[in-house]
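For this depiction, one protein chain was excluded, whereas all remaining protein chains were kept in their positions.
Let's turn to chain A:
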Amino acid sequence: MGGKRKGRENKGLEGEEDNMADGGYRSSASNSGHDNVDGSNAKRQLLPSMIKNKEKRSAVHAKLKHQKKLEKRKKIKARDAAEKRALELGEEPLVRKTPRTIENTRELDETICKPDDDELFVGNDADEFSSILKQEQTPKVLITTCRFNSTRGPAFITELLSVIPNAHYYKRGTYDLKKIVEYAKKRDFTSLIVVHSNRREPAVSILHEFDGFLIDALVIIGLPDGPTAHFKLSRLVLRKDIKNHGNPTSHEPELVLNNFTTRLGHRIARLLQSLFPVEPNFRGRRVVTFHNQRDFIFFRHHRYIFETKEVKQADSKGDVAKVSKGEKKSQEKTIVRLQYVIVEVLMWQIDGLQSALIGLEKHQSLMPNKECGPRFTLKLISLQHGTFDSKGGEYEWVHKPEMDTSRRRFFL
C-alpha cells in the first residue's frame, strides 16, 4: 500500500485514477473524485494521502470533506428552491434523479424467472411441493430441535407453533435426524423443521434467548423426499419483546413472498409456501410475510384491520372491530388489502404489491397492523437435493466464498 502511494505521486493523473479504483476508505478516493472534475488541476493539487504528517493530513482531509458537505447542501437548497419556484409558477418541476441503490444496480442475473418460461411451469408441476400447493395434500409440519437442549420448552418453538397452522412439536431425544425423517414420513408429515442452536449464551444476553442457547439455524426438510434448506437465523425478536404486539389467532394466514426472483429463489419460496395451507382465511386478517432483500429473508407476522380513510387514527388503533371488509368501501381499499399472492404472480406484479406494502406501513390510519409473533431473519446457507444427508448428500446450491466477489450479486 505504501509502495503504491509512493508510485502514485509520480503518476499524477494516473495516480488519481488509481486512487479512485482503490478502496473507498482511502481519503484519496474522495479527493480524486473531486479532482477529476477539473482534470487540469489534478497534477498540481496535493492529495491528502501524499502528506506524510498525520496531523496535517487529517486536517486537510477534514477540510476537503467539509467543503464537499457545504457544496452538497448548497446544491440541495438550490434544487429545493427551484422546485418550489416551479410549483408556484405552475410549471413542472425538474424530475428528481433516482438514487442509485444496490438493488437498483443489481448484477444482471440470467437465472431470474421469466413469465413466459414453459420449462418453469412444468418444473413446478413436477417438483416436490406441487402436491401440497395443488391442494392434494394438506401441510403438516413437525418441529423439533437439535440434541441436548429440548428439556425446557423454548419460547421460540411455541411461537412457531402458533404461526404455522397444523404444526406439531416433538422432543428431539437422541434420535438420528434420518430416523426422524423416516418417522415423519410414516406419519404423513409434509415438512420437518429443526431449530438448531449450538452456542450457549454469554452471561448477559437479551436477544434470542433460548433457555441459555442462542438460536442459530433453521433446517427445513420437505417430505417425503423434498429438498433440505439450511438457513442461518439471526435477529430473533420474540413476541413478548415487541411493543404493542398483537395476539395471533388460528386462522389460516395469508402469505406474502416478496422478491424471490431467481430460479433458486423461486424454489425456496415454494418450500416456504408449502409450510402453510394454500387457502387463506381472509376473515382472519392474519398475514405472514417472507420478504427477501439482498439474500436475507425477513419474516414478519401481522394482524391487520381495515379502516376507512376518513376516520381518525385515534379511534381505530387496536380496535379490531372496525372491519370494513364486508362493506362496500372495501372496494376502494382493495389495493391496500393484502391479497394472497402466489409467488408467480408476485414476480410479475412486484412493484404494485410492494408499493401497496409501503402504503400499509406509512398510512397507519389506513391499516394499523399489529405485529404478532416472532420476527427473525433467515439467510440461505445451502439447499440439498433430497432429505437431510450430511454425508451422502448432493447439493443443489451451496454458498461458497468464491461467489461473494461482487457486492451486487444475489442468489435468491
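The criterion applied here is as follows: contacts are C-beta pairs under 8 Å (C-beta built on N, C-alpha and C of every residue); 3 or more make two chains touch, one makes a residue touch a chain; residues count from 1.
As a convention for this text, contacts and distances are computed from a predicted model.
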Record-based protein name (UniProt) of the chain missing from this complex, from "ER membrane protein complex subunit 6", "Phosphatidylinositol glycan anchor biosynthesis class S", "WD repeat-containing protein 74" or "Phospholipid-transporting ATPase":
"WD repeat-containing protein 74"
Touching the hidden chain, out of A:55, A:88 or A:119, is A:119
Take the complete complex as the reference. Which residues in chain A touch the chain that isn't displayed?
18, 21-23, 110-111, 117-120, 122-123, 125-126, 263, 385, 391-406
